[in-house]
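Sharing a structure, written as structure tokens. Questions coming.
Showing just some of the chains, left in place.
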Amino acid sequence: MSHRQLSASAVQVSYGQRAVLRGADLEIPRARRLALLGANGSGKTTLLRTLAGSLKPNGGEVLVDGVALRFDRAGLRAHRQVVQLVAQNPDDQLFAADVFRDVSFGPLNLGLAEHEVRERVAEALAVLSIEDLAERPIHELSYGQRKRVAIAGALAMQPCVMLLDEPTAGLDPQGVDEMVGALESLLRAHTTVVISTHDVEFALGWADSVAVLVDGRVRHGAPNALLSDAGLVAAARLRQPLVLQAAGLLGLEAARVTDVTGLVAAIRDQGRLAEGVA
Amino acid sequence: MHIAEGFLPVAHCVAWYAVSAPFVIHGARKVIEQAKEHPESRLLLAAAGAFTFVLSSIKLPSVTGSSSHPNGTGLGAVLFRPPVMAFLSTIVLIFQALLLAHGGITTLGANVFSMGIAGPWIGYWCWVGSNKLGWHRNVGVFLALAFADLSTYLVTSVQLGLAFPDPVSGIAGSVAKFMGVFVISQVPLAIAEGILGVLVFRLLTDVARPELERLGVIKPSMSEAVAR
Amino acid sequence: MAHGLALDHAAWSSPWRSRSVRDKGVLSLGLLVAAISLPAWPGGAAVAVAGLVLLLGPIRVGWARLGRIIWLPVVSILIGVATVAVSVSWDGGLRLQLTSEGIDTAGRLAVRALAATLAMFTLACSTPMIDLLSALRHARVPDALIEIAALIYRFSFGLLESAGAIHSAQEARLGYATRSAAMRSASMGVAALFLRSWDRARRLEAGLVGRGYEDALRTLEPPRQRSAGFVAASAALLVAIAAGAVAWQVLT
């Protein structure tokens, strides 16, 4: 589904006096995993909402295949079939009584015939492996389940790009694993997946590329390259991933280290290297 | 449409304060009673007040295509009863005046009478009357919300007409004039609010049955329990 | 965020916040009474000027913010004033006409309403709602009522945020694309808000019991400064406006 190219160009957003985004550029790679990193209040949610068309920027543009989004009825309607945003708090997004009704909300609004709506709902529930929840009332679900239902609701709109605001926040390790599984299913369906997070460890291990928000602007690049840059990480009020901290202290080549296994392999290699030289 | 700050002559401001005061004091007494008996009901009453306040910020599609905000007095009257609404509406109208610049302090008495007393009572009578006649709950809800909304604006028109008699056609002409401006534009909105109420009630009986039973809005009825 | 809370923000950030409600009340309510009881010209106009000077001067609202908050009342005043200006009569058919009397009344009404609005803003933009409620408590309004009003204030902000978030999530899934969808979305939003306000109250109650809540929500008030000089200056301003208006009346 991800044949559309979404990007932000020189986006500026202010709340009252306070400028949050001061010319943010971001080209979102198609059908890949992008993690948007930044501290709380750095503008992650603002950028996602702007990309989704929910927030009109004070300056700059949101582009789909190079064409600027127009913030009128027709423009937004078309945009919402290209981009969907899943809010951090699922309760802001779930308002129907049960899962089936909630997920059917978007497709019904698209004016689809009933059997098509049913198909879309079934498909979305299947992708997220929550078919068994279909008839359950929303208020009985756990936080992690509600997060996945919220994703299913957005997915049923069949967007090319899914933006997820802090999808792993508040989840325990098992919940995070299930969320990663859900995101992989989206990617298998060729959806572009963009998440925001301040969990640098997770971003390093998961993303194909990361975009770091510093002072209202975006730095986009390879996870290892950007997250090894101590100056950038500090400016973004983040912290370096532990494995990169360890690699740095041990003087290892950071490029290959994305998780513990990678770190251990690098240490062993260096050991062998040292032995070899000796 | 609230009457704006400074819009009414002094005598009218005072008179409407005097007319509203007994209703608001009666409501306040009921609230104090409830708060004494069940301390936790303070928080629930506050939740009801905040809900009423925020209701007026929700966008409501109108039959004519333009959009407006629900007036909320009918829903409040059915859920929380008119005496309590007289008190809660007073607080909400003070908040709207000082936080949203909507309405006013000098015109508070007049606005409380139209939105906090006339609207809720008329809506409540529609609801009770419809139930007595054995009509379907949806009919009662629709009538309560639509008529609460309409009567609020009717009363506002009368209040303005009394304050500003038309130099040509007098008070009657002036009332008709304000009705022309407010009520005619308001009929479609009243219908929209009635429909909204029916939909909201259907959802609430699905997901908030215990809350509605606690408020005494619906009876824990056996037949419905079986039907479900 | 909701549109009107600019007033609340202005009140919390005003340099006059630390003044006692008594002092500000004398000034603002005095101006308000003057606005609606003095003749519009020059009394009402003088109140409007005084209000504007106070708002942009010591209360530090700022032009931009004043423009944002005065927009809504001005529109509503204009609709009312226009209705007063036009006379209707039934003369075999509907007749609309402008009379000089109607225009005169409308003109005075516009000045008076604007003056009163600015006078009310001198209170609303310098005094957080909670301070006004505390003042009502000192005026012997029963505690339970004040506590409920204070909780409504606190709950409203969270609920407004929820209402905004729900609306924007519904819009993203085309919930307002057609009229029937919009009606369905609005009803779902209202029901969700009802549940949320209820849930919020229940959870807060549990949290407060842990902090020793039994039957009252007592709190201490932060210190507020009273100033006899401020009250005297306010009274002098009010007397000057009233005397000026009366003198004008006598002289012309």
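As written, the chain order gives the labels A, B and C, with residue 1 at the start of each chain.
Note that in this section a residue touches a chain if its C-beta (ideal position, glycine included) is under 8 Å from a C-beta of that chain, and two chains touch if they have at least 3 such contacts.
Please read these numbers as outputs of a predicted model, since none were measured by experiment.
Taken over the complete complex, the protein chains occur as A x2, B x1, C x1.
The rule is short, and it goes like this: only the chains that are shown with their structure count from here on.
Two chains share more touching C-beta pairs than any other pair, namely B-C.
Computed from the mean C-alpha positions, the centre of chain B lies at a distance of 20 Å from the centre of chain C.
Centre-to-centre spacing of chain A and chain B amounts to 43 Å, using the average Cα coordinate of each chain.
With each centre defined as the average position of its C-alpha atoms, the distance from chain A to chain C rounds to 41 Å. For chain B, the set of residues touching two or more other chains reads 203, 207. Counting partners per residue, chain A has 139 as the residues that reach two or more other chains. Those residues of chain B whose C-beta lies close enough to touch chain A in the complex are 203, 206-207. For chain C in complex with chain B, the residues that touch the partner chain are 2-5, 7-8, 32, 35-37, 69-70, 72-73, 76-77, 79-80, 83-84, 86-90, 97, 99, 101-102, 105, 109, 112-117, 119-121, 123-124, 129, 132, 142, 144-145, 147-149, 151-156, 159-160, 163, 167, 176, 179, 182-184, 186-191, 193-195, 197-198, 200-202, 204-205, 213-215, 217. Residues 1, 162, 165-166, 168-175, 177-178, 181, 188-189, 191-192, 195-196 of chain C are the ones touching chain A in the complex.
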